[in-house]
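Only one protein chain is missing; all other protein chains are in place.
After this line comes chain A, so read on.
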Amino acid sequence: MVALDIPRLAGEREAQARLTLFVLAAALALAMLLSLSHGASGVSLWSLTLGDAMPARDRLILWEIRLPRMLTGVLVGASLAVAGAVMQGLFRNPLADPGLVGVGAGAGLGAVLAIVLGGLAPLWVAQTLGYHLVPLAAFLGGWASTLVLYRVATRAGRTSVATMLLAGIALGALAGAVTGLLVYIADDRQLRDLTFWGLGSLGGASWPKLMAAGPVMLLALLAAPFLARGLNGLALGEAAAHHIGLPVQRVKSVAILTVAAATGAAVAVAGGIGFIGIVVPHLLRLATGPDHRYLLVNAGLAGATLLLLADLIARSIIAPAELPIGIVTATLGAPVFLWILLRRRGVVDL
């Protein structure tokens, strides 16, 4: 009886996961439409469908402001959530977060360096990069810290996940200290810039930025589903995964690369947006189980939807001013997460 129950349960879960996937995809489509059609200027999408003569101003708001912002929101939200899910699968630890492996800290350090010391850069740097200096520095920072960690944790072709986690914490502390030092010497205006950057925003979204960071995020997102089988295998433990014939080392390398690319690029365009990476995968695991074949895709859809909705709130709640989006994601998300944990306490032991 019990033996018969297990496959049936698994089948139910799979059906539920598939249903969730459809619901999430629909929700994302709806959020994308909302994001495009809602805004302070009252330009609506319906005027597009009515065709012809759209005033130049409205067209500009749709194409130059809302569309790049919406696409950036989708990619950043999906990247953060997927990076979180991959990280948690890789470390077999529900607390893992891109912040832990030092990617977030490295990216943050890059941004702070650019904000505080950007004025000291040679003139040609300022002239060629302009205001792309901060995002670029954030991306390079995240990338560099991942490479360092990977080298530290890899020995004779094998990457020790535990060593990487520990080294990530150490690197995070180091990056935090250097960031602190820079904050100490920053002036009043730079401090304001740092604060706003740290809370994240999609406000700076533009086509050039999206063109630079978008492909990196897209590549990472497309690569993630191929990790599903590998991460499911890793859940059994590395030795077991090896015995069932998984290329364990390759899975780990690709996973780390994916996380670095997704997080680095997301932090670079939108600043530090917390909460999405750790909470979205958890909610989905509670809802549809730990199977990465569904978890990764669902996390991407849910992360994108949540970030778009948070951005809608951020840009309208104190209009004509704008709230940093990190404030919205944390204020709304954290209590909901706590409530769900409370309700599910005893049912699922994380």
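Operating definition for what follows: a contact is a pair of C-beta atoms (placed from the backbone, for glycine too) under 8 Å apart; a residue touches a chain by one contact, two chains touch by 3 or more; residues count from 1.
Please note the rule applied: contacts and distances are computed from a predicted model.
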item	value
Record-based protein name (UniProt) of the chain missing from this complex, from "Acyl carrier protein", "ABC transporter substrate-binding protein", "Heme exporter protein C" or "Chemotaxis protein"	"ABC transporter substrate-binding protein"
Full-complex contact with the absent chain, from A:Ala27, A:Leu45 or A:Ile61	A:Ile61
Interface with the unshown chain - residue positions in chain A	39-42, 56-57, 60-61, 64-66, 130-131, 184-185, 187-189, 192-193, 196, 201, 203-206, 209, 315, 318-322
